[in-house]
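Please see the structure below; I have some questions.
Note that one protein chain of the assembly has been removed; the remaining protein chains are unaltered in position.
Then we have subunit A:
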Amino acid sequence: MTRNTLNRRRFLAATAAAGTSCLAAPLYAQSRELVIISDRGNPDQRAALTDIANAFGREAGVRVSLNNMDHEAHKTAIRNYLVASPPDINFWFSGERMRGFVKRGLFSDITDLVEKNGWADVVPAMSATTVDGRIYGLPTAGLVWGLWYRKDVFDSNGWTPPRTAEDFLSFGQNAREAGMTPIAIGTKEMWPAAGWFDHMNLRINGLDHHRALMEGRIAYTDGSLTRVTDRWAEQVKAGMFLRNETSYGWEQAAAILAQKKAAMMDLAGFIIYGFPEADRAQLRLAPFPTYDTGIGRYEDFSVDSIHIPSGAKNPEVARDFLTYFYQPDRLWEYLKPDGNLPARTDIDVSSDPIMVESRKGLVGVDGTSQYFDRDTDPDVAQAGLKGFQEFMVRPERASDILAGIERARARAYGPL
């Protein structure tokens, strides 16, 4: 059957070659194929990716088909397509989200490719795509999370970014007196509340505790978490956050920051989507305030990555594509419109003020986690996202909420 179609294709190619000799070369070559599935929401970034894929197709003589999916829809579709009809290249997240697929043998081991190119030396984030010493994907960019603010607003009010928990509350007081909401947050899509939890837990209980919690080794009913919810409830009661935050998506919250109605916002470099072009130069990033001086500076640094599914039909072409795509200048072309920090440290980002801010945000960091819903089991993540959204509205329900997340944890990881 295969031989038959091959013969027919060859026959067709030969006939075409005889007819139009100038087209012959590409026609022969185009029996090589590459299927890519991406999940990029930013149209400029999609265009950049299309350009790179087309250029690769021309140079390598490969017929490339690039399918972009809606970012949210892709999160569910991937489970289906990795099993049923795997592409040659797909975009995904590293960390626990990747590990789940690696455990089921759905991603190819590309350790040799990484070693051959010496990428590990220039990509510190490679640890995020490594499972048991083997590498299963290439990190493309990292999202540096922290508190963004407008420089002009801070200058005109004579504010400096809060450094400690006490500073933070008094800064909130000042912002409110100036008629502004201290922290813009929109929890309609729930994850921003979980990101806030990450910050609080990393500052109060530290990275080891946070990792253990994400891996299901600490119960959510543990006393250590009450310390987090108590301090967080303090912030809610002090009016630090935007009111009716469940009505707003993050874009609307970012718009409130851009309109100078709020003072700060917890987000990563993609905040630029929510900001008018002219105001972007005002954006500055400050690390989350310290809660316990005995605990190092740990931050969320979520790494996006690109993978070869183990069921890829053209793994060799896929490897060629990764090599082509991962060159510093091409990776930069792809990342420039997005605002997230390149995973390769040998890329010069100094022309982009937002990336410069992000890179500064990584200086002095003692260790990183990814993000709540990337670090833990999806079932627990879902329960946690919903629980923290509820907590920000009804902090008095803290113990019920934590008990609810604990039920999901016990289901996913078993009793402790």
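Throughout what follows, a residue touches a chain if its C-beta (ideal position, glycine included) is under 8 Å from a C-beta of that chain, and two chains touch if they have at least 3 such contacts; residues count from 1.
Simple rule for what comes next: contacts and distances are computed from a predicted model.
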### Message
Which of the following is the UniProt-recorded protein name of the chain this complex doesn't show: "ABC transporter permease subunit", "TonB C-terminal domain-containing protein", "Molybdopterin synthase catalytic subunit" or "Succinate dehydrogenase iron-sulfur subunit"?
### Response
"ABC transporter permease subunit"
### Query
Which is it among A:Gly41, A:Gly367 or A:Gly404 that touches the chain not included here?
A:Gly404
#### Entry: Contacting the left-out chain in the complete assembly, out of A:Ser65, A:Ser170, A:Ser247 or A:Ser399
A:Ser247
## Note on the structure
Across A:Arg32, A:Lys188 or A:Arg231, the one contacting the chain not displayed is A:Lys188
### Task
Please give every residue of subunit A in contact with the chain that is not shown.
76, 79-80, 83, 104, 187-190, 243-247, 378-379, 382-383, 386-387, 389-390, 393, 404, 408
